[in-house]
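For reference, the structure is listed below as structure tokens.
For this depiction, one protein chain was excluded, whereas all remaining protein chains were kept in their positions.
Note that the chains take the letters A, B and C in the order they are written out, and that residue 1 is the start of every chain.
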Amino acid sequence: MLYGKDRPPVLSLTPGPVPVYPQVLHALSRQIPYDYDQPFQTVYARLLGKVQQAMRLSNRPVILQGEPVLGLEAAAFSLIAAEDTVLNLVSGPYGRGFAQWARRTGARLIELEVPDDQAIDPQAVAACLAQHPEIAVVSVCHHETPCGTINPINAIGAIVAAHGAHLIVDAVSSFGGMNTHPEDCQASIYVTGPAKCLGAPPALTLLGVSERGWAKMKANASAPRGSVLSILDWEDAGYAGNRFPFTTSIADIHALDAAVDLYLDEGPEAVWARHDLTARAFRAGVAALGLRIWAASDAIASPTTTVMRLPEGISEDALIAAMRERFGVLVSGGRGPTAGKAIRVGHMGPAAQPVHALAALAALAGSLSCLGFPAQAGHAVDAAMEVVNSST
Amino acid sequence: MLYGKDRPPVLSLTPGPVPVYPQVLHALSRQIPYDYDQPFQTVYARLLGKVQQAMRLSNRPVILQGEPVLGLEAAAFSLIAAEDTVLNLVSGPYGRGFAQWARRTGARLIELEVPDDQAIDPQAVAACLAQHPEIAVVSVCHHETPCGTINPINAIGAIVAAHGAHLIVDAVSSFGGMNTHPEDCQASIYVTGPAKCLGAPPALTLLGVSERGWAKMKANASAPRGSVLSILDWEDAGYAGNRFPFTTSIADIHALDAAVDLYLDEGPEAVWARHDLTARAFRAGVAALGLRIWAASDAIASPTTTVMRLPEGISEDALIAAMRERFGVLVSGGRGPTAGKAIRVGHMGPAAQPVHALAALAALAGSLSCLGFPAQAGHAVDAAMEVVNSST
Amino acid sequence: MLYGKDRPPVLSLTPGPVPVYPQVLHALSRQIPYDYDQPFQTVYARLLGKVQQAMRLSNRPVILQGEPVLGLEAAAFSLIAAEDTVLNLVSGPYGRGFAQWARRTGARLIELEVPDDQAIDPQAVAACLAQHPEIAVVSVCHHETPCGTINPINAIGAIVAAHGAHLIVDAVSSFGGMNTHPEDCQASIYVTGPAKCLGAPPALTLLGVSERGWAKMKANASAPRGSVLSILDWEDAGYAGNRFPFTTSIADIHALDAAVDLYLDEGPEAVWARHDLTARAFRAGVAALGLRIWAASDAIASPTTTVMRLPEGISEDALIAAMRERFGVLVSGGRGPTAGKAIRVGHMGPAAQPVHALAALAALAGSLSCLGFPAQAGHAVDAAMEVVNSST
Partner (left out) sequence: MLYGKDRPPVLSLTPGPVPVYPQVLHALSRQIPYDYDQPFQTVYARLLGKVQQAMRLSNRPVILQGEPVLGLEAAAFSLIAAEDTVLNLVSGPYGRGFAQWARRTGARLIELEVPDDQAIDPQAVAACLAQHPEIAVVSVCHHETPCGTINPINAIGAIVAAHGAHLIVDAVSSFGGMNTHPEDCQASIYVTGPAKCLGAPPALTLLGVSERGWAKMKANASAPRGSVLSILDWEDAGYAGNRFPFTTSIADIHALDAAVDLYLDEGPEAVWARHDLTARAFRAGVAALGLRIWAASDAIASPTTTVMRLPEGISEDALIAAMRERFGVLVSGGRGPTAGKAIRVGHMGPAAQPVHALAALAALAGSLSCLGFPAQAGHAVDAAMEVVNSST
């Protein structure tokens, strides 16, 4: 056992939090300024501008001072009124979990659910909306990390917009790693965060809120105000010297600032290509081992996380432990429907590198063969290499 | 103008967030681990133990993943049931502000208010409780930083306990800088945070919850669950490998870990003495300049922040700017009742050093005299020195 | 081209300076103390103790404030007197280069040279000493990084000691990565540094000096004194509060301190095993590709750097560029005799991980095949995996 469990892994390939980019780590060690002194006001205002650019928004973004679970809960309570009917789209545990907040607003909830290895069909959404013209809000999780599946939010968004409803999107683990932006899917509220594909630490939420979204929240008498769950309180915060509703998470703001710089400097298209290539290479290796990803098809497989079904006779814990202890490669287990049945390998931010896919495949195959499952590392690596080498 | 507003100050003496201790800054730059991998689990579990020791708790503390305004809101909603009668003690803006949350629970609210330069009289609390035997929860802010005043929470706590009610304490800006602990004041929930006297960045809440507090929360059907506002969700989080309800603020946890180590290593009594001496020296200097603190008496003046009334004809903005630009000393303006009428000088964590009080007094007097108010720096410094030199 | 030359590589696998361990990076950001204040004196004195433990010395080590080229030059001038006869053992460029300093002392120089892909034969040393009884000093480079070859310094040391001569050892790129210590080879002066297998930044030299070594230096009237080249000046520096001859490289001392802690905490034997396994796996992969290492045999191949001969028709620059640009894997070119004919892959400190060998082999094969050389990544990885998986 080369790598005891008390030692840090060599490669951390989980669906997040991810090890941050070196420049982000470096930014974390900036001294903590007083939040109302000019230097920090300047940092914050500039960061808002850079986040707007990264999210390709035509209006101003909001940063909330808590990780995206805060943003999702805040979105539910801010946008959904008690008199609304909500259509919650469910293709995995995160979509399923959103229902708890939607219900608590007092709204009526309708759910459209598909099996956990599939994606929502936009036509089914259209049909449901046609059947329920009263639906005012639709909610969807873009990337179900427990399943490694991607929902077609742009198509869904077009249908929801045509219907005149509002869309809430959970893009926590997809934004920054693929071509997705709030206005592409016409979201009223689009929620993401820094600790996945942006390669920063967790503790903040990035929100894109459309003008329609703002209007609906402002009209919602029960939208949180004077609360950490309030989005409205933060509408103007940090702009033009406006006060923050409460103290910002300064160290995390510094880190996000560096992460957004990196994202814009590398070029979003280049970053997405790096994620996509890594995931495709990894999936090719999995297939070469005779194994299957969780997602029903490659077409809906995520470019930021691969969920791989365990072969017969291999336990999740044993495989994770073997990869961790023998090779220093840290992956995650399944969650919800995939718990005990799969491992999850993140391709996010600094971990989204084809060479890490090659290394992870080798470690995976090497570990499987130690556990008694016949897996030839070379097959996996050759298949992945074909993907990588055909890319340029 | 030596120090332009875009340059960082030389000495930041605000009521927080404070510049962090060097070792805390250093801890911020630890690589971000996966929160479910063993090394971080170990860090978190050990941190909980150290926080328990620092808070001198006989049971386990809770860390919430947001700055203390989250903790206070969570405490209100978790502890107060709609059928409760709440006595809110008000001696300044933070006490006053707590009412908004208490009211939103649906509870009946009674307020006992004193002028903003005074402290709550425990006997008045006793009288009020006698008059309203139905009071189930009492809330109090220990240190009103806008006013620099300290409420006698231990005495209040004894009265509340005798009455059989629950006490919620906001000790955000006092804990770590003076002798105060949850069990000293018999609090059911005691809320504090890292960015004041502990000298860490903002973004977390430390909670002491008594066994009675847990029992009341659990009995409260409307206490938040499945929410960022839930305290109940975090009861066992991080202990014995229990899952976190959602991703922790890892960088801030690293920083808090270093800050608590420093606090325990220096010795709490030594830390408090350092805060107290700094504040006493500063107040002596203020008096020597013929100026007055906001607090009606020294007996209720805070050891962690001094609020000084502005002399006639000196504007808050002008004085803050002069200290900042000529001397690089950053202080805060008033807030709420003291806005425009006072400056606030923090003596917190790494800033709680007698030599900083001497420097700040010199900068204060030097700035006042530039603005036309006759202030002799030497008088202020001599008065402060007498305090410092008689201390050892 | 995924990785432009202005972007940092994903994996830096060079023969040093290596990317430092995270904890070392972290230590670099400690505030710079005044070197004569007690806290730094304590750090330095404790570090000397830990270095003594790591080098397994029975007497006290010396830290010089410059990278090991300073230490080697200082060793030559300090130990060698003008009247000495020196036997310089040459199996590569570093051994060859040492002659320049030895000659400049005025000493008579004899050289025993083997081809650059071979190691010194201890019996040849014995024969040479027998032939030249006047030889007073023998110098040898333990690990020729340009060639990836290891000289048998313990056997040589025994012969030199039996002869009564002094041995100078350059163990810059071997110490910390394999089982080698000053007293194992009976060196009078043993020179190493932090930027190779210890995983710290360059800028310091670690010296083991035997009692005989000290005696000879002290007897040498021309040994540098009052010079940055002086070893004698530093004999007692930092012990028991003794003054430093000049200002120490404080940031680098902090980093070394963390690196030595890591080395001792992981356990030297475990660290060596990790280096050895990584190198053996890498070499197995190279062989599986039908390629050859530079070293004439595996028996003399270094566990800390593999030098691989380029196949016909593949240029060094093109291969390095392909690995860097397509896979983000940085390796070095040849140097001296191997320049233009080989690539060098470091297995040092944080880079000495079997999973990095697997990744590097994949990147190597993938790059070779892009350049037209038939290389199957899977073969290389399978061969390496067999080594890794048979190790535990």
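Going forward, a residue touches a chain if its C-beta (ideal position, glycine included) is under 8 Å from a C-beta of that chain, and two chains touch if they have at least 3 such contacts.
Source: prediction; values computed, not measured.
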Q.
Among C:Gln38, C:Asn242 or C:Ser315, which one touches the chain that has been omitted from the display?
A. C:Gln38
Q: Tell me where the left-out chain touches subunit B, residue by residue.
A: 1-2, 7-8, 10-11, 22, 25, 29, 266, 273-274, 277, 326-329, 353-356, 358-359, 362-363, 365-366, 369-370, 376-382, 385, 388-389, 392
Q.
By the contact criterion defined above, which parts of subunit A meet the unshown chain? Give residue numbers in ascending order.
A. 22, 25-26, 29-31
**Q.** Absent-chain interface as seen on subunit C, which is shown
**A.** 5-9, 12, 14, 16-20, 25-26, 28-29, 31-39, 42, 65-67, 69-70, 73, 100-101, 195, 201-203, 226-229, 246-252, 255, 330, 332
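As a convention for this text, only the chains that are shown with their structure count from here on.
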(Q) Given that subunit A and subunit C are copies and touch, would you call their interface same or different according to whether over half of its residue numbers are shared? (A) same
**Q.** Length of the line joining the C-alpha centres of subunit A and subunit B, rounded to whole Å
**A.** 35
Q | Whole-Å gap separating subunit B and subunit C, where each centre is the average of the chain's CA atoms | A | 53
**Q.** Centroid spacing, where centroids are CA-atom means, of subunit A and subunit C in whole angstrom
**A.** 44
**Q.** Residue numbers of subunit A (touch at least two other chains)
**A.** 7-8, 25, 29
